[in-house]
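Reviewing the structure listed below.
For this view, one protein chain was removed and the others were kept in their places.
Read from first to last, the chains carry the letters A, B, C, D and E; within each, the first residue is number 1.
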Amino acid sequence: MSDDKYEKGKMIAYSCLGKSGEERIAQLTKIAPAHGRAIFEYCYGTVWAQPHLDLKHKLFILIAVCASQGEYGAVERQVRGALNQGATQEEIIEAITTCAPYIGYPRTNGSLRVAQDVFDKWEERDDWKAI
Amino acid sequence: MSDDKYEKGKMIAYSCLGKSGEERIAQLTKIAPAHGRAIFEYCYGTVWAQPHLDLKHKLFILIAVCASQGEYGAVERQVRGALNQGATQEEIIEAITTCAPYIGYPRTNGSLRVAQDVFDKWEERDDWKAI
Amino acid sequence: MSDDKYEKGKMIAYSCLGKSGEERIAQLTKIAPAHGRAIFEYCYGTVWAQPHLDLKHKLFILIAVCASQGEYGAVERQVRGALNQGATQEEIIEAITTCAPYIGYPRTNGSLRVAQDVFDKWEERDDWKAI
Amino acid sequence: MSDDKYEKGKMIAYSCLGKSGEERIAQLTKIAPAHGRAIFEYCYGTVWAQPHLDLKHKLFILIAVCASQGEYGAVERQVRGALNQGATQEEIIEAITTCAPYIGYPRTNGSLRVAQDVFDKWEERDDWKAI
Amino acid sequence: MSDDKYEKGKMIAYSCLGKSGEERIAQLTKIAPAHGRAIFEYCYGTVWAQPHLDLKHKLFILIAVCASQGEYGAVERQVRGALNQGATQEEIIEAITTCAPYIGYPRTNGSLRVAQDVFDKWEERDDWKAI
Partner (left out) sequence: MSDDKYEKGKMIAYSCLGKSGEERIAQLTKIAPAHGRAIFEYCYGTVWAQPHLDLKHKLFILIAVCASQGEYGAVERQVRGALNQGATQEEIIEAITTCAPYIGYPRTNGSLRVAQDVFDKWEERDDWKAI
């Protein structure tokens, strides 16, 4: 069963993060093999695979969570995932601005700039597209 | 226009937080009048009133954000809002568990317990229902 | 010199926290003696003793910092310190609401309620008054 | 393999948290079954089961991490785990005070008080002892 | 009234952030128009415009809050605002070091370096001066 989750996790991860995500997780797996396996088997294959919210709405949640932590690199990856799952730019911007009265303006503004940067580069970055 | 936003904000706030929210914001307004006005005019009347994500999905985002901060009282209020906006218990639990690999288990577990506590008391708490 | 700082720190601490603070730091010193000594010698006797900002304005800074961390017990103590250093209730409330767009509403609101609670009990709590 | 991890995770968890932990995780599992399973299989059975640091030193790390988040309920549980793994009170107090210049005094002090409270109740709480 | 706040907010913002702030908020407004408007109308025109603490002391509070979040870009902007409102370098450094026992050394040290960097470049950056 665990191998099923691992394979399912890979499919979900790559459908959100593309070639760029594949390379990034491979690097992490080289640094910390057990953690690298958990990224697929536990995080994507178990948690993200849950059935009640679709991936697009899960990604809005995670954009917000990473914004609230000021983890801008993670915000960037979740924004790319949301685009791959069919979110519009307007929805992504609203997911971020909805957080403004809760996480404060510095992290809201920083996350908005990261999102816009992803939008601006989206066309030219084939390694970001779902695989 | 500003008064329009204030009135619209009141409607949105009460549709999520009920009588209990009305009393709570009234207390805050007595402590800090300008801030109390901003809760309706800015937070609910401007930010929550944005058109691209419906209130239920905004509430999933805010459940997650408040969980990530360990602000359990705020998690509780957002969970009540989500129920008032038609969310199922399964969706709310999944909004929280989706955060587990991002915010960590202490805050995930604390938020799950808060959500369950709201579910358990929901029937008997008329002051939590949308007005 | 270190003993000078320790004694100076005691004076500053008690001028902000009163009898209640004396007891609280005594408890911490019993749990962790070296840390208890550092509270007086380092925190109050070195850091708080710096000359460029007066204690009242340092306390506004620390009310805000503890509010930003959601450490409400610490917010309460800093609010008491500010009152002992001559701050008005209006200044304290404004120090907190100034943070709203930076730390978010849950922690702003929680801190406002703590401050009001201190104001409400101030008259009857002799153990909070400067010594 | 996954069931092996689940069983191993249970043994590790109960050796740190005792009967009290068993009941707590059972409650969480009722609220969120997939998450409850992950607590044993992923958190304890995979992460805690790693071979290079012993459980006592892992628990010092986690006391510090939970202290840095201001998650005092989690600090309490990790302190209990450390006692069950043979840590002395002096080591636990030093694990917390080591964090003081990094996480700040409010969370250091709050965590010290939680630790002392566990020490004070340890003898009488059979449900905290390793099983 | 709302337009009054918007105009007042612009004046306050530019008196702290200069030409550089004008350009930055214009970029944010292009990304998220309603949020950009709120920066002037709500944040500067309502919150910063409150009467009980002057802008210089509000800026010390916000330097501390942004330092406590590890949001160094925001620390930089608040330091520039403080200089424009007449704060001395000694006061700014003391506002930051006052936080050391509360926010920890990593964020204190990072903020001190940011402040020094602003001081070093201040003369040559006309776009940072109040307008």
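Criterion: contacts are C-beta pairs under 8 Å (C-beta built on N, C-alpha and C of every residue); 3 or more make two chains touch, one makes a residue touch a chain.
As the structure is a prediction and not an experimental result, all values here were calculated from the model.
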Partner chains on view for the chain not depicted: A, B, C, D, E
Residue of B:Gly21, B:Gly36, B:Gly81 or B:Pro106 touching the missing chain in the full complex: B:Pro106
Positions on subunit E contacted by the hidden chain, ascending: 70, 93, 96-97, 100, 104-110, 112-113, 115-116
Interface residues of subunit B (partner: the chain not displayed): 100-106
Residues of subunit D in contact with the chain not shown: 42-43, 47-48, 50-53, 57-58, 60-62, 64-66, 68-69, 74, 88, 90-91, 93-95, 97-103
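We adopt the following convention: only the chains that are shown with their structure count from here on.
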Given subunit A and subunit B, the chains that contact each of them: C, D, E
Maximum centroid distance from subunit A, chain identifier (CA atoms): C
Repeat of the A-B interface, chosen from D-E, C-E or A-D (over half of contact pairs identical by residue number): C-E
Pair sharing more residue contacts (C-beta pairs) when A-C is set against C-D: C-D
Most remote chain, CA-based centroid, reference being subunit D: E
Subunit A onto subunit D, rotation angle from CA fit, given as a multiple of 5 degrees: 180
Mean-CA-position distance for subunit E and subunit A (Å): 31
Whole-Å separation of chain centres (CA-atom averages), subunit B against subunit E: 30
Set of subunit C residues in contact with two or more other chains: 43, 66, 69-70, 74, 93, 97, 100-106
Overall pattern in which the protein chains touch one another (line/ring/star/complete/other): complete
